[in-house]
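Below: one structure in structure tokens.
With one protein chain withheld, the remaining protein chains of the complex are depicted in position.
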Amino acid sequence: MIMIDGDAPPATELQDVTATSTMTMVDALNSALDVMLTRDPDVLIFGEDVGYFGGVFRVTNGLQKRHGLQRCFDAPISEGGIIATAIGMGAYGLRPVPEIQFADYILPAFDQLVSEAARLRYRSNGEFWAPITVRSPYGGGIFGGQTHSQSPEAIFAHITGLKTVIPSNPYDAKGLLIASIECDDPVIFLEPKRLYNGPFDGRHEQAVKSWAGHGAAEVPTGHYSIPLGTAAIVRQGEAATVLAYGTMVHVALAGIQDSGIDAELIDLRSIVPLDIDTIVASVRKTGRCLILHEASRFGGFGGELSALVQERCFYELEAPVTRVAGYDTPYPHAFEWDYFPGPARLAAALTELMRG
Amino acid sequence: MIMIDGDAPPATELQDVTATSTMTMVDALNSALDVMLTRDPDVLIFGEDVGYFGGVFRVTNGLQKRHGLQRCFDAPISEGGIIATAIGMGAYGLRPVPEIQFADYILPAFDQLVSEAARLRYRSNGEFWAPITVRSPYGGGIFGGQTHSQSPEAIFAHITGLKTVIPSNPYDAKGLLIASIECDDPVIFLEPKRLYNGPFDGRHEQAVKSWAGHGAAEVPTGHYSIPLGTAAIVRQGEAATVLAYGTMVHVALAGIQDSGIDAELIDLRSIVPLDIDTIVASVRKTGRCLILHEASRFGGFGGELSALVQERCFYELEAPVTRVAGYDTPYPHAFEWDYFPGPARLAAALTELMRG
Amino acid sequence: MTNRPTLQLYIPEPLARPGEAVDFGGLVIPSAGSVDRPATDTPESELRLLPYQLIRVLDDEGQAVGPWKPEATPLQLLCGLRAMMLTRAFDERLFRAHRQGKTSFYMKSTGEEALGAAPSMVLGYDDMCFPTYRVLSWLMARGYPLTDLVNQIFSNAKDPLKGRQLPILYSARDYGFYSLSGNVGSRFGHAVGWAMASAYKQDDKIALAYIGEGTTAEGDFHEALTFASVYRAPVILCVTNNQWAISSFAGIAGANETTFAAKALAYGIPGLRVDGNDFLAVWAATEWAAERARTNQGATLIEFFTYRASGHSTSDDPTKYRPADEPNHWPLGDPITRLKRHLINEGIWDDERDVHLLGEVDNEVKVAVREAESVGTLGKSKPPIAEMFEGVFAEPDWRLIEQRLEAGITP
Partner (left out) sequence: MTNRPTLQLYIPEPLARPGEAVDFGGLVIPSAGSVDRPATDTPESELRLLPYQLIRVLDDEGQAVGPWKPEATPLQLLCGLRAMMLTRAFDERLFRAHRQGKTSFYMKSTGEEALGAAPSMVLGYDDMCFPTYRVLSWLMARGYPLTDLVNQIFSNAKDPLKGRQLPILYSARDYGFYSLSGNVGSRFGHAVGWAMASAYKQDDKIALAYIGEGTTAEGDFHEALTFASVYRAPVILCVTNNQWAISSFAGIAGANETTFAAKALAYGIPGLRVDGNDFLAVWAATEWAAERARTNQGATLIEFFTYRASGHSTSDDPTKYRPADEPNHWPLGDPITRLKRHLINEGIWDDERDVHLLGEVDNEVKVAVREAESVGTLGKSKPPIAEMFEGVFAEPDWRLIEQRLEAGITP
């Protein structure tokens, strides 16, 4: 389903839509939370600085004022405590939407997410479960240095019982966040912070773009959701398949343009559940596959994608599945643009892929 | 270098060897710790129940008595605290060898390992570093249920700055543990607990085997080390390459025998650093590759291996790189042998691989 | 920088090891009834000595004395006694079942039976307990079906948890008993969140959580207490200080430096230190804390001072690290014996009835084990393999569906 290039989202994905308005990704996420706080009294939000102040990225701005102190409040600086509390609330029957201020700071809560949230339903044979949605800004491109830039999706994708969702534009962000909150499983909802206020394509030397004018920035003001596990075909093409998510969707689009290669670009939107059918159909068609992610390459989610693609499309492949990713170093402050897998690296790899 | 099937370890890997003795993996690990406590006053051990009692798997048995209270002592039940303390000691100049009682319980310390141990040298430009070796029993096959059976190696392999080592026999266990302790980088040293007392090949319905009589159970009593990042070719073969580590090395050997296929079996021994040359050379020769691990398949380390192999050997591959792994469920108590990727699954996949 | 003393690393050690004479370090046991019982709305600033005292109700003669004496009825006390005796009988038999190879693992709560039983009776069925693996007596006090327990322990075809969990890591929602996991401490904060949710919904349910004294060292403990304090959650947070954490004595968790009840002071909430082998004191302390929780006064931390009379689990041999006769010297006695003496003292119980009850609970356990055995012990019977793939998510995704097929299960 094409939507980044200005097409309207397909009607099947919409419900309840009365009007749209132009939104940044921050606006769209805020709107999703607002809609859910309004519709469901069991939804509540807490996290560091999310209450009166409205979050360091302003995603929860105004929600405490509009919905009351109990619905959106500040939490102690204790990521483990935040997630443990959310799980307990979830087990009670609420649908908490905790925020972790940066995805880098999810790690102190890793045990809660893996040993508890992800396993509660299974081990209790369905007596208890944790319908929590953990929102967290992630990824680089903002000169945040090592601990405000990381992309930890691979370590979640490996955990049985967790879902991991990553939007790339305002329209998806809202629809996927609503679907995540309504989902009865624990969801890690990673928000590409570099996309909060504009569709960044990796051309960092160019002027900053805003969402205004982008097709996916026209967002319904009401309730709608995008089913988790459905990828979006952002660009149709015949020569190769590019798999990406988050910021890298825009980088890929730019890189494809630069390369002049007629690549098909798939925005995974959620990595668990993964839309394997869309991926396989595309690679069967193109015979070539390139995976782009910002996280370090080794052990990253690209490895899983690469393995899946060659397991299922081996005999259709005309060249090795290729990965373009961050280097196997920590995220370095001064070398942000050297580390960042930008459009030039993508274009070069794509060109190389066509030679294979 | 072949050594599981009874051959003597190659001389280049040995130093200081005066005598050997028959050891279980527990004995060999204990011997490694003993040797290092004796040689280096900066080596010390702490962890839950490792002191007077000698560890729930007896790996530190007798060390407190032999080397003194300060060299091997009990720690509070606080995995985060244990690793944080070890990092501080490492920064001071010691070489702590903390034990985490089960790898499942490393998770509360995940932030310390990732954000601190792995990054300290990089971010301080070498002013501080953490030469710690975190020992932890891992893997299943002992009816330990969900939280005493997991194999978390994939989430470490993705972390830049961490090394991850996994022995499969007593000889390697000692040599690799000594190398890890002597290494100036933080090492996650995962001990396949099902191999502690015998070479388990996944044939759970058969009588339990002991290490006695196994070639790799003849272990030098003195100091020697095996360089991290060198795989061992456990079985030479021409038809396919099987990559495994830990318990799965023995399972693979059994499965290969059952299948009757002349597969080459590589024991990775450390997954970071990875001996890519040995892997690539083998797959180039055989044209087929199968990866076996106990952890859940999705997002597991097999994905990285599969990606690397097809990136580097695509034009030599005659069939898709195949993964045999635990299912994408938590580790289930009653279904241990259904979950466990045993020799039958390996043999079937290998047979299938030869058809490809 | 000269002339400085040489630093020394201090490693705490217990007073006695195997082969040495038992030494409880001259443990001072205040007499029963000696601690004041403040009103539950007393400000925390006036409660700061409580964590250093020891609340006891039953004296050495089995009299219930002092301000903490609860208003439990004779019938309630008899039910409590029964629950504790049932727990012990169950533990004995299932421990043996493990030795006989019928299951992979078992853990007893010998000596700590009061800690689950009394709170289970004080709290309501709407409330929720967040257990450790050592509070089976909570379920016993509520009549949880014994056969279901054994089925779980045997992971057999009738296991209520479908073979997914290690033995004794029960879940029993209808009995106010939250799902256990193997990780110690990681549900302590869930209790706080659950209690906050009840307050958020303006309901009237409260939560109670247990944690071992060894496990108080985990970050989870502190995080739970911080949230409980900041949001004044209606929760009772209980440290079961049974002196041992596997082979590590309580000093490794800080017991040489202060009491576990004193950890309450860090959060500005009341901390009670209670004789955990005194059923009435446990009852009374739970009531006090429950009243605080129910009246929007927030959380209470309770240290139950007790002793782990058996080994840690079937994998453990305590004579390897503590004097073999240490359990016999525990100065606070045995909770069952002490409650029994009290009931005899009160004239509502006698030795004859006691012997009869012992036979009765033992028989109940025997019947339950036999029933479970008829379904099958570990490995002899198990739920359908399809159960391995259920419950990972609310709905399975393609991976689970494919793998179920791969495992030979037809849909």
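We call the chains A, B and C, going by the order they appear; numbering starts again at 1 in every chain.
In the analysis below, a contact is a pair of C-beta atoms (placed from the backbone, for glycine too) under 8 Å apart; a residue touches a chain by one contact, two chains touch by 3 or more.
Being a predicted model, the structure only gives us computed values, none of them experimental.
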Sole residue of A:Trp129, A:Tyr245 or A:Phe298 that reaches the chain not shown, by the stated touch rule: A:Phe298
Residue in contact with the excluded chain [from B:Gln112, B:Thr164, B:Thr241 or B:Thr329]: B:Gln112
Omitted-chain contact residue, chosen from C:Asp91, C:Glu113 or C:Glu223: C:Glu223
Subunit A, residues in touch with the chain not shown (by the definition above): 48-49, 51-53, 56, 69-70, 73-81, 104-105, 107-108, 143-148, 297-298, 327-330, 332-335, 338-339
Residues from subunit C at the interface with the omitted partner, ascending: 1, 4-12, 44, 48, 124, 126, 196, 198-200, 202-206, 216-223, 226, 229-232, 234, 251-254, 256-258, 262-269, 294-296, 298
Residue ranges of subunit B at the interface with the undisplayed chain: 44, 70, 75-76, 78, 80-81, 84-94, 96, 108, 111-112, 115-116, 119-129, 160-161, 163, 183-185, 229, 272-274, 276
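One rule holds in what follows: only the chains that are shown with their structure count from here on.
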Between subunit C and subunit A, distance of the C-alpha-averaged centres to the nearest whole Å: 42
Distance from subunit C to subunit B - Cα centre to Cα centre, in angstrom: 36
Where subunit C touches two or more other chains, by residue: 162, 164-165, 169, 181-183, 186, 219-220, 392
Multi-chain contact residues (two or more partners), subunit A: 80, 108, 111, 115, 119, 122-123, 160-161, 272
